[in-house]
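Yeah, one chain of the complex is gone here, protein chain that is, but the others are all in their spots.
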Amino acid sequence: MLRRILGRGQPVAAGVPAATAEPTQPLETETEKHDYAVASEWELMWYKFKRHRLALICGVVVLLLYVVAAFVEFIAPYNPEAQNPAAAYQAPTRVHFVDAEGNFHLQPFVYGTTSQRNPDTFELEFVEDTSVIHPLQLFVRGDSYRMWGLFDANLHLFGVEDPNVRLYLLGADRQGRDMFSRIVHGTRISMSIGLVGVVMSFVIGIVVGGISGYFGGTVDLVVQRIIEFIRSMPTIPLWLGLAAALPADWSILQIYFAITVILSLIGWTGLAQVVRGRALALREEDFIMAARLSGTSRTRIIVRHMVPSFMSHIIAALTLAVPEMIIAETALSFLGLGLRYPAISWGVLLQEAQNLRSIALAPWLLAPGAMVVIAVLALNFFGDGLRDAADPYKR
Amino acid sequence: MQNQTVPSDSPLLELRDLRTGFALREGYVKAVDGASFSVARGETIGVVGESGCGKSITARTILRIAGTNDSELGGEALFRRRTRDGRPGEVVDLLKLAPNGREIRSIRGAEIAMIFQEPMTAFSPVHTIGNQIIEAIQLHHPVSKDEARATAIDMLRRVEMSNAERRIDAYPHQLSGGMRQRAMIAMALVCRPQLLLADEPTTALDVTTQAQILALIRQLKAELGMSVMMITHDLGVVAETAQNVAVMYLGKVVEYADVRALFHDPKHPYTQALLASIPKLGREAGARLHPVKGMVPSPFNRPRGCPFNTRCPKAMPGVCDVDMPGPTTIKPGHTVSCFLYGAGDTRTEAAQ
């Protein structure tokens, strides 16, 4: 009973008459430091979200991923297309703090690598040359690139000064390209395709769901049946069919947009249902009726009461829809029906890991898969946290 | 000669300085802060108070279903168990039992049962009420399913559910609110508990249905010889059902008295104020009400000293807002925690 009154995550002073809240005793929680009585919805959401430790951490991870996506050229140490046949399937370069003589170095360093054939197995083996230390450095000059299509630069976040020593943090692929740089480059497409796709589904979803929820009745009935029909279609074959219909001579950009459209054509149904559910629930709220009885116009009720009331829910739903899109893109690209070379996305990178031999030889080719898992988990937990915080007034 | 060293008038349940609380992120909430009263055999005790006064938590703590940690519990809840042949047995401290242990489970439902404001919380929506009652019987008694079913039907008849043979196979949602309440009472009483904890059993019901349910509880109590703890915010319900009443305010029992003394000669300013503030049906209706000033404080923001001092018309500055008054016995069976009647066993409140 008490729990019900207090509400599980409800901030402290709910129900404290402001007059008696004049501190007879200091209130210890952070919520109280800010004047709770004048905290707006978004502030309350923030208080609530903050308590969700995991969601907070995941939120930071998501943010980092998008920062990476924005600055790929700068963060990746190499041009993702730079080949080096001598380094095919080279294992990840080991980063050392202690050198061969046992001396500790504050600055991490790598050794140069030479390859040689094992005389018994005839396999290529990579041996560290411990004679020269190559320290890892921040802001090194390296491969030049064109940043956002605006200006040329060759500065990279980190790397090795000596252009003859290659740093393969996550190993190299068949053509000796740096996997780390490729994964960083893949972040841009993989993370953004989710966003762009979700924005598209959101537009369709909010319009259809809004119409369905606002008008109700027969319109609602028809729209809901259509949504159920779309949802009942098996997604993978549908995607396959649509993707196969894309002209082969399209540019990367065109394919990219075509794929997002295909993804959002299915993705909007979930969002439409969220919007409809909120709209239906809101129609019954006492405060909506109170506004009507105060003479407030229909438009004003929608704009000032209804939209703000479901905005937070929509944002949470959007966040949870992004990972679905990422998975979908990865799946399509992996099957070779989505983006393809020369575009770089995690799904495209995973194509390299399709044959057993390369996985046995170079398990680091699965690293893009790990990125997908990290990104999807982070977005899901972040979205969960947002959803829980989305209604700070829940009693 | 039977050698039970149990005097027959010893209480069935005795709460001694019961304390419990919740550590929430917002801080520690003292939900119950020193509740002492006892329940005699065959007695109905009323526990009244407003939202947040700790009356429901008290009942849940007795059954150990409040969801608090052992470390938060204080005081004792001494319960006299029943032997297999129905005589008074050993005394156990319910607070010392493991909350999911064998012993408390053999008490729950069998010797102490509880009914709630919303019957849907007591029933699972996917099983018929009959199956749920049968399960409750078989949990505590080694009887066959047919026997249990016969007992269940008999119990449903006792709660005056018409057509019990047919309704036993109904799902909870197929019954009306009043009928569901009856079914829940049947389930609670089917093992003939010694004590029934009734938590606002009629609050969600209409007055005519409320009258039916209260009459039913009264009648079953006489039939089964059980004790009832009637938890409610409605002073009318208390006046009509209880012999003794504990008034709670912000986790404390502020007054305990027999029902006549409480309504005709209330001692605690909170009881007095509450009685003066409610509109009464009858000749004096229409006279101006005397409201209690202010609002019920948040449990997070309890006033220092006596919990009622911020709203009390008789508060003595420097006394009531400093110390917590302890219970003072005014006459046998009537105790008040208020400085107007002496200090009781005052505890100075340490800094929170």
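Quick notes on this one:
Think of it as A and B in the order they're written, each chain with its own count starting at 1.
The rule is short, and it goes like this: a residue touches a chain if its C-beta (ideal position, glycine included) is under 8 Å from a C-beta of that chain, and two chains touch if they have at least 3 such contacts.
We take it that contacts and distances are computed from a predicted model.
For the chain that is left out, the UniProt protein name among "Two-component system chemotaxis response regulator CheY", "Peptide ABC transporter ATP-binding protein", "Transketolase" or "XdhC family protein" is "Peptide ABC transporter ATP-binding protein".
Residue A:Gly295 is the one among A:Pro119, A:Pro234 or A:Gly295 that touches the chain missing from this view.
Of the listed residues B:Thr20, B:Gln210 or B:Ser227, the one in contact with the hidden chain in the full complex is B:Gln210.
Among B:Arg81, B:His233 or B:Lys314, only B:His233 touches the chain left out of the display.
Touch with the chain omitted from the figure is made, among A:Thr93, A:Ser212, A:Ser264 or A:Ser309, by A:Ser309.
Across the interface with the omitted chain, chain A contributes residues 11, 13-19, 21, 36-41, 44, 221, 285-287, 289-297, 300, 305, 308-309, 392-393, 395.
Think of the hidden chain as still there; on chain B it touches residues 50-51, 176, 178-179, 206-212, 214-215, 233-240, 259-260, 263-264, 273-275, 277-283, 285-286, 288-293, 295-296, 311.
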